[in-house]
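Left out: one protein chain. Kept in place: all the others.
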């Protein structure tokens, strides 16, 4: 398991960063142009034939820029679900459309889903990516169904994180096409891939927060000295940096595990449960160390705080991932005790 | 509810501190001489007729000096248990002996007991105060039994906290005298009084740790400056002081509640669960801020660390007290979930 | 005490709250010396002990008398009034009556974009011009500025001396030409505060409070009263943020987990500890030995609000992903616990910044309470204009 960034990955990061730093044009088409949306899709399905390691590098950059693109939802999650059902030609067709960049798709589950999700035959709340998706992937009674979003009721909701806007989705009454193959396993694959890649996004967010804070502390003077010369503040950013070193290692490991299929469940839940608190703390500390300016709408910091905090809920909170880990690492809970994850109204395995 | 120290309490503190600061003589007889061991015992039973508020002030000082005296075990816990059974003349007699200072007693439960304790008919491990007690109070089948310690097997154990040495106690085969009245309620009263007073002891420990650390930081120079001029260290002791302000308020409230009978269960569990982490953190931070010297046997700090950490377990860990609070403050746990306290081999209500 | 009781009775007799016009009643109350009893006679007070106030307030509230909506005019009552009383001329003292009745709202022009924790470094310039001062600069974090008739203002009158020595304190007419108030939107979406741009604003010298160059000392009076105000509130068990979050917990049995349960209980205990510390602090104040525990309260309040509101958002999980409204509102009163969980989370972030950052509080505790030595200071003897920025 190589946890470093390869030269190819470093180049990829640089070109994605260049692209994201230029706010003048619509980001998604340009990401598609460089193939960033289909990195881990096999070449025979129209993708780049790279791996989740490269995909995770793009996710880091999207975190660093809090970019509002359907990368996680379409390029990672919907793609992972369809890849799982690729024996069905309709899944294969859609996958190729996604890989070509001519369409995006969204999995119709609440963004907070991890080990359970509601049946999609009724109203599904807080779905990410649905507002811009061309096709919705809806889990209904164990099968994944395709629904053109034009046929569904997609209602925008006021989202805590405006950079990943949510919608309530209702496909009851819409014509749906059931894909053959194990729909639940496909959803699970999508959630695992999403969670693993999301850890890298959190690393990107934390990286931006640390870098921006360090720059601010060097620049801003109080009491005749740069803020960054005050030891209490230095120690706090040193601690942040320390956490980020660890977070990056877990995120790289998760991306590698998604690629190799080795150690995947543990690697993903370790990364998810470790990286989210680091990203949230980085954003919170960054705000505090910026002082008043960090409380303003005008400063970009709040986008990072909101994205980091929403990501902490997305695809399983840290506590839920810890509960997932318990049996995997042979650390059982109290005898006869509750597992730690709240029951969901409609639980699908 | 008055949470301040009265003038009487302040005077009491000063005279106890004088006494404890003089290491030349055996402490316990001198504490008895000033009546510190029987403050909250009614005058008609030979006590001082003061209250748990004064008792708590003495406990604070005993914490500040990590004094190895049977105050908590005999003057607080055994006394509280016997007070509960005072209708039995044998209990009354023993209480008067304790109040006169001619004997000490110990309740035969593990020092870690809170909401459950083993039946005393077999071996009871890790009992505090038993090594020096004249009489043992043993809960057997719902009654409290008196056993002269000469008749019991009291085996010293190597204790983590040498300032409150423990013993394993076995009274099987010893002649015992059952006191009339509700023994379980008496044990419960002893544990509640002990836990409430122990919070003040923790405040005393934390106070010593903070004071000693501040003095060290003023005195010790590194890099040509007093350590206390380094902002990162200043902020850490400021945070300790802040926690201690809160801890002191909870400990005063618990002592007041033990006195008035008002709000007692909540006040005691709030104080216990709040003060122990503060005392442990104060001792741990104190060690770290002293650097290497704090790691030596020669420096007194380790006695405080060991006492604070052992106290964290004594009479219920913070987590157990939080579990106790849950129903009292209407914060129920997950539906159908485990209550948070581990089951004990022999549970007595 | 009985004097106050008699005066209350007389006021109520002369101005039946049931029939009196609100403002008329408040003016009469001020004139009766029952506004702030510890103020001097003639300025809304009786020269009485502070402790008497509570009795007066309770008696008037019991009689159904209107109050002056103190939260709405907090800056006037808590910060401007004590400073005007301490340093004001007789002419300036006339500002107190409409201040207290709420006819005239006050705001505070202290903070600047370049001077936050280091308030004494502020750059807004006041140049003497005849009987006036001409003021130019930018102030920030000004609540109520858009409603305010008056402001208290600190400006730099001498840049050639060290920063603390070159400041002067003024009363500023917010309707004067050159005062431009712009809403400052926060991360919550609201614009609770303002930026205030001052461009050649003329302030008569008679609006100066204290001596020229003495502004730092005058400002200390203002700020000390702010801290007392923050630390002094009485709260009931489970009031404030803990109450809201506990209700959220009770309302969602399906979302509870055992780990979250322990965490919430720990926060509940911390909230109760903070409440008890507040009770103890007020008892110390009442006993005449205030003590420095107020800074512990403010530190703890910020930490707890942030921990609780962060917990709540995570606990709500799916619901925590939603927000109530991002449109730019202009609330008249701040309510830290109002609106939704997302708002509470974001707003609480300000608690460790506004009114003195937690970092400055820790410095104060370390140096003034614990007596630790100050760090090396590089800006004490340098003319303000030469300080690195």
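Letters A, B and C mark the chains in the order given here, with residues in each chain numbered from 1 onward.
By our rule, a contact is a pair of C-beta atoms (placed from the backbone, for glycine too) under 8 Å apart; a residue touches a chain by one contact, two chains touch by 3 or more.
Values in this document were obtained by computation on a predicted structure and should not be read as measured data.
Enquirer: Among the chains included here, which ones are touched by the excluded chain in the whole complex?
Expert: Touched by the chain not displayed, across the whole complex: A, B, C.
Enquirer: Looking at B:14, B:123, B:157 or B:215, which makes contact with the chain not pictured?
Expert: B:157
Enquirer: Of B:233, B:255, B:270 or B:325, which sits in contact with the chain we cannot see?
Expert: B:233
Enquirer: Touching the hidden chain in the full complex, which residues of subunit B are there? Just list them.
Expert: Output for subunit B: 110-112, 125-126, 157-162, 166, 221-226, 230, 232-233, 280, 284, 287-288, 291-298, 301-302, 305-306, 309-310, 312-314, 317, 319, 322-323, 337-338, 340-343, 345.
Enquirer: With the missing chain put back, which residues of subunit C would touch it? List them for me.
Expert: 257-259, 261-263, 375-376, 378
Enquirer: Spell out, residue by residue, where the missing chain touches subunit A.
Expert: Within subunit A, the residues that touch the unshown chain are 1-4, 214, 217-218, 225-226, 228-231, 234-235, 237-239, 241-242, 245-250, 252-253, 266, 270, 273-274, 318-319, 322-323, 325-326, 329-335, 337-338, 340.
What we mean here is this: only the chains that are shown with their structure count from here on.
Enquirer: Taking each chain's centre as the mean position of its Cα atoms, how many Å separate subunit B from subunit C?
Expert: Using C-alpha averages as centres, the distance is 42 Å.
Enquirer: Nearest whole angstrom, what separates the Cα centre of subunit A from the Cα centre of subunit B?
Expert: Comparing mean C-alpha positions, subunit B is 50 Å from subunit A.
Enquirer: Going by the contact rule already set, what residues in subunit B reach two or more other chains?
Expert: 230-231, 234-235, 334, 337-338
Enquirer: Could you check subunit C for residues that touch two or more other chains and list them?
Expert: Where subunit C meets two or more other chains at a single residue, that happens at 254, 256-258, 359, 362, 375.
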